[in-house]
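For this depiction, one protein chain was excluded, whereas all remaining protein chains were kept in their positions.
Letters A, B and C mark the chains in the order given here, with residues in each chain numbered from 1 onward.
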Amino acid sequence: MTQKNRLSGGQIDPNETFSFKFDGKSYQGHKGDTLASALLANGVRLMGRSFKYHRPRGVLTAGSEEPNALVELRTGARQEPNTRATTAELFDGLVAKSQNRLGSLRFDAMAINDRFSNFLTAGFYYKTFMWPKAFWEKVYEPIIRKAAGLGSLSLEDDPDVYDKGFLHCDLLIIGSGPAGLSAALTAGRSGAQVILADEDFRMGGRLNSETHEIGGTSGAQWAAATMAELSALPNVRIMTRTTVIGAFDHGIYGAVERVSDHLATPEAGKPRQILWRIYTKHTVLAAGATERPIAFENNDRPGIMLASAMRTYANRFAVTADQRVAIFTNNDDGHRTAADLHAKGVKIAAVVDVRADAPSSMDYEVLHGEVVNTKGRLGLSFAEVKLADGSTRTLEAGALGVSGGWNPNVHMTCHQRGRPTWNSDLAAFVPGADLPMGMVVAGAANGDLSTHGALLGGAQAAKSLLGIKGRLPKLPETEDAPVNVTPFWYVEGASRAWIDQQNDVTVKDVKLSHQEGFRSVEHLKRYTTLGMATDQGKTSNMGGLAIMAELAGKTIPEVGTTIFRPPYTPTAIGVLAGRHTGQDFHPKRLTPSHKWAEERGAVFVEVGNWLRAQWFPIAGETHWRESVDREVLATRKSVGVCDVTTLGKVDVQGPDAAQFLNMVYCNGFAKLAVGKTRYGLMLREDGIAMDDGTAARLAEDHFVVTTTTANALPVYRHMEFVRQCLAPDMDVQLISTTEAWAQYAVAGPNARKLLEKIVDVDISNDAFPFMACANITICGGLRARLFRISFSGELAYEIAVPTAYGDALMRKIMEVGEEFNITPYGTEALGVMRIEKGHAAGNELNGTTTAANLGMGHMVSSLKDSIGKVLSQRDGLNADGDLRQVGIKPVDPADPVPAGAHLMNADGPVDATHDQGYATSACYSPNLGHSIAIGFLKNGSERMGERMRLVSPLTGVETEVEIVSAHFIDPDGERLRA
Amino acid sequence: MIIEHPLLGPRDSSEFTYMGDAKLIDRPDPEAETAARDFYEYGYLRDNPAGWHDELWFHEQGDRSWLVVTRNTLTHEISKVELARDVARARGRSK
Amino acid sequence: MRYSGLQVIKQALTGHKGWKPAWRDPEPKPNYDIIIIGGGGHGLATAYYLAKEFGQKRIAVLEKGWIGGGNVGRNTTIIRSNYLLDGNEPFYEFSLKLWEGLEQDFNYNAMISQRGILNLIHSDAQRDAFIRRGNAMLLNGADAEMLTTEQIKARYPYLNTEDARFPIKGGLAQHRGGTVRHDAVAWGYARGADKLGVDIIQNCEVTGFRQENGRCVGVETSRGYIGAGKIGCAVAGSSSRLMSKVDMRLPMESHVLQAFVSEGLKPVMPGVVTFGAGHFYCSQSDKGGLVFGGDLDGYNSYAQRGNLPVVEDVCEGGMAIFPAFGRARLLRMWGGIMDMSMDGSPIIDRTPIDGLYFNGGWCYGGFKATPASGFCFAHLLARDEPHPTATAYRFNRFETGHMIDEKGMGNQPNLH
């Protein structure tokens, strides 16, 4: 028999056997096992190494509070570091390996640290490694970092997917022990929408671990029967393998469902885990309690574990850590472990109880005393006991169960403002008064440690929260033992007695922390790292607090408690991200001509989630500049077309529409004639330029406003703010219609000729002059909008049709444009043409520029109120020598003028105090045959013709430049009006 | 957090965009002699209380209403939610 | 007692009996020359420099709880000086230089580690902006380097460059940036200040200010009245609350910023990386935890905790660039309260009340500023004039229109 420590009974399925590997060695376990229980069954006690001293470690617990038995689960890209063997559900073919070791687990070379532990006390690193100065980063820190960390990531992309989801209910029950099940029954029978969540893969909580009977059947059977009833209720949603990770504001809980972690790999298309956001009116927290250890010398050897964990292994998993077991306890609970193990045929070496009045037993020896030390290199062999009479005994045992009392799992009660309060009967913290909204705590989590107390508390909680009328049905008969505990935290004189096993914090470290003045709980925690390990201090915080209290001569509640923060247990980053990874990180927005552009081989660029064609390479072009230069030249020579759908569009309607725009734009709109378009500059209330665009008056009471692509959302929000909050009685209605219309710019000397072949109306220069706009029809009757506006500086139009026709319109334009050699152009060519025209765009409207900086100071109307007007008049925004937008060209046409470079005077130092300005946007102008830039220069409008240096030390460029007008092409705008 | 929208009922706060102090409704008179000072205070100074706070939230992923939410900045408790437009009207903001 | 490797050995061999408290626990005196309110990083640094650099005596730091419990103990430990604007860059560069000699200066190993910080670039416009910024850094005497995607990939081979929604087009690196063991900064300054005679008084909450003839002459505290020649407030996060006791309204809001740490992992992150197209930045601590963060929750809050949407947003950003982190687990999350100012930049200035000085508005840039903030505030307190690198951090800049707005977001604090 390979599973030498497998007992009989339990809730595993002995008929289903799984093979698994740990550190390369094969073992067998059963369905229903965890990795930890299966390893124990096979006689494996040594499962890991501690963080600092690399002490050999085995399991301490049988649950998610486990500090020691951490493994790297699975291999390859699915390798998952720091996985608790105590919660990893066994599956056939599972592969795990131990971590944080140099060499094998048995012979870890880093264990040498343990020999030097006297030098490596709490906070030692703050006091040394400072000389010589350079050595910290070059010598000391690399060594420390190399030793740091526990498990390792594969550094391959996580191949699994994660879902997110949303659930709504009347009552969320966290925990499926007796209190949770009782609450679920009460609530479920009332018809309320109930969610019952438990982190375990088997519902029932400690009922599965204990031998108490409920109503004449075993607790486990009662739990199974209750689950069967609940499963049949359509209003109860049962969520196994689901950890509620946090209680957030207003009854929102985060929960992680491990859908596939018990499988070798997830099923195709299925997520590994799901993050549920649960919206609930009420919550019953029935998270149970965690047993706490007692600190004594060398209390960390493999085989030493919580007494309650021993019961779980024996009763649920049919496993014992060894055939010869001792118990050390300060309360009656430890005796239960002895009784249960004895009943399963395990030899009890003795029960050591610190209490003089401990119960005695016919089946095993009960000693009044303390365990003062242990022996055994890679696992426990002997426990040394000091008896109350002063004599000593050495107990031979391969496992030692320790019971120091129970701590209610109050974590979730603290996730908001709650602070637990001290209950001296239990010698433990229990939930305080200030609970998250709608929460009631029941059962052991509330300090009701008996099974009866849990059943009663759960039922009452559900009843009161849901306002269920009538009397509760009679609860089944069950155990109702009082708690009988004598606070006992550590054995007197113990020094290397572990409080926080993972982080290697001992009693001695806590004492040193006190000695050095780190006495507040938070200082203790931060100085010693107590409770900062992956188990979040679930088994260690109380011990540390108790010792600090004793040293400080205070009570435990006077010392306080550290704050419990989400998540309840460590949570995969992947599941918190859900599907928003890779290409799905953000949604994509495709323009109406996207498919057509793809067919032409366009290169796309991301702008505010839009994918826009950046340029359209043609055969033979090997560098993007070739394509862009060609597109620019062809547009300026004949005609080009560009998809400008992405510009934000806001439909502004109503009798007060013009008045409204007068308010949001710094320039005037009240008198804009119907059929006309005007450029508008919007300021923020602080007087800085916010956005620019055009407003076209299609009717007396109807404008279409455009915004820049990037600002579509904030501008719309701002306009709604002005409408609803500042001018609530203006009769104006706003609708964002960005996506409703496909809009294309047709630009170039032949633009009109081309469009005349499409539109159904007269668009001659007289009928449809520069800045005209109209609702028209095209192609024999399709409704469309036409604007004669130009970003390129050419004779240009923007034509819009309902989006569904966008693809067809683009193909039509290309078709009729063939005779003009029409060239589609992308955002790069668009950018070149706008720089050639000196139009400001995102790089210039960078949130710090004023209208004056942009050379548009004259546009801020003094005749009317508008947003930003008053604050735009502050001195700091109107100082002499302020920045002005200018054009920059290289003196030697071959030189670059990079954006982001700074302007310096022709002579003098090059440093920050002599900074004159900077280039914002730059490009190569194929029309001028050299690079050009626009930028901001101090007192720029007075410095035309000045020679300066444009320097970019970052990219190693320094160019002699001349300051010129930003209107490099057609400064008088003749082409626009042609 | 959940914001009890006066028209739509409980909505997750992640559907909203936050702007801050609802005093931003009280835009000063630009014609007043003290306009420069008034706008500076309006634009820049905040009570920033630790406790109850009237604040503006925009239902960006909802009905595009601006709301005035009375929320406790210590506990995040919400005691009142109104349409900002109603508040603006009640505060006498005319055309 | 001086800390050193020898001392550690000596103490280890003698049972660690000789270690003394890192700072005394004195009773407050009736009055001091200078009182600093706030025993966080900035307050302790101010006291330290007042005593060490400006020859001031009779100094006390009053802390309402335990020292280092505010943002110095709850940040993501990053130091850098990669700022753009004239008002900021010289100050943060001064700070970085102070960091570089700090441990030797105050005889405490704060594990200052210049591992480098890298801002990823994802668009041409962003590159232009980062070139401008990198140039501003160099022109101010800081270091900066533009890295190509290949150079970045060599350092972070598991960065997502293949299947990224926002492809990486390079990055702006500051190699002198890095991380510091945050708690140790508070403790190091506290110990250093204590050795110079500064009284560090914990559990002493200031409940009011006493004014006489328009001058602030002392503070009411939970431990009684304490008089002072000058009083400096350094309570970022709670600035508005404290200053409301003298009826001052500040140009700031208090916001919660969450931070996160993963379980301990073997080293994977050599330096600090900031994702330029999402809300995510990350480094790895000497203990092995991935330390990361992102955006503000976005609403005014004095509760030191946040909510799920931002947790998810940050993790989405993380997975977008580091898909290998999916199987690492988030261990702990917490929140700190930020003084979010109206232009994203701090204030170190006199108040309208004689004898009362203010330091705050650090947004989420306070940690890296700690040494310079302390130094400059000490300068102001001792000499009544601003330090040359902090001349722009004035209260009146909003009224006069001299904002220092790095991000260009205007008077909307949660966008800075």
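Quick notes on this one:
In this text, a contact is a pair of C-beta atoms (placed from the backbone, for glycine too) under 8 Å apart; a residue touches a chain by one contact, two chains touch by 3 or more.
Note that in this section contacts and distances are computed from a predicted model.
Chosen from "NADH:ubiquinone oxidoreductase subunit L", "Sarcosine oxidase, gamma subunit family", "Peptide/nickel transport system substrate-binding protein" or "ABC transmembrane type-1 domain-containing protein", the protein name that UniProt gives for the omitted chain reads "Sarcosine oxidase, gamma subunit family". Considering the complete complex, the chain that is not shown touches A, B. When the omitted chain is restored, the residue from A:Ile778, A:Ile822 or A:Ile963 that touches it is A:Ile778.
The chain not shown here is touched by just one of B:Leu7, B:Ala32 or B:Ala90, and that residue is B:Leu7. Of the listed residues A:Arg106, A:Arg377 or A:Lys588, the one in contact with the hidden chain in the full complex is A:Lys588.
When the omitted chain is restored, the residue from A:Gly93, A:Gly165, A:Pro893 or A:Pro909 that touches it is A:Gly165.
Which of A:Leu7, A:Ile214, A:Val632 or A:Val801 touches the hidden chain is settled by the complete complex: it is A:Val801. Across A:Pro14, A:Gly43 or A:Gly654, the residue that sits in touch with the chain not pictured is A:Gly654.
Annotation for chain A: contacts to the undisplayed chain at residues 161, 163-168, 193, 268-271, 274, 277, 279, 579-580, 584, 586-591, 594-595, 609-610, 645, 651, 653-655, 701-702, 729, 731, 733, 735, 737-742, 777-783, 801-809, 812.
Residues of chain B that touch the chain left out of view are 7-9, 12, 14-15, 60-65, 83, 85.
Everything below uses one rule, namely that only the chains that are shown with their structure count from here on.
Each chain gets a centre from the mean of its Cα atoms; for chain A and chain B, those two points are 28 Å apart.
For the pair chain B and chain C, the distance between mean C-alpha positions equals 30 Å. Rounded to whole angstrom, the centroid-to-centroid distance between chain A and chain C, based on C-alpha atoms, equals 23 Å.
Counting partners per residue, chain C has 303, 307, 399, 411 as the residues that reach two or more other chains.
Within chain A, contacts with two or more other chains are made by residues 248-249, 252, 416-417, 685-686, 871, 874. Touching chain B in their complex are the following residues of chain C: 238, 240-241, 244, 249-254, 298-303, 307, 309, 342, 398-399, 411-414. For chain A in complex with chain C, the residues that touch the partner chain are 51, 78-82, 118-119, 121, 124-131, 133, 136-137, 141, 144-146, 148-158, 160, 162, 164, 246, 248-249, 252, 254, 275, 277, 415-417, 508, 512, 515-518, 520, 522-523, 526-527, 529, 532-534, 536, 565-567, 570-574, 576-578, 580-586, 588, 605-607, 684-688, 690, 842-843, 846-848, 871, 874-878, 898-902, 910-912, 915, 918, 920-922, 951-955. Every residue of chain B that touches chain C in the complex is listed here, in rising order: 1, 12-14, 18-21, 37, 40-41, 43-50, 53, 55, 71, 73-76.
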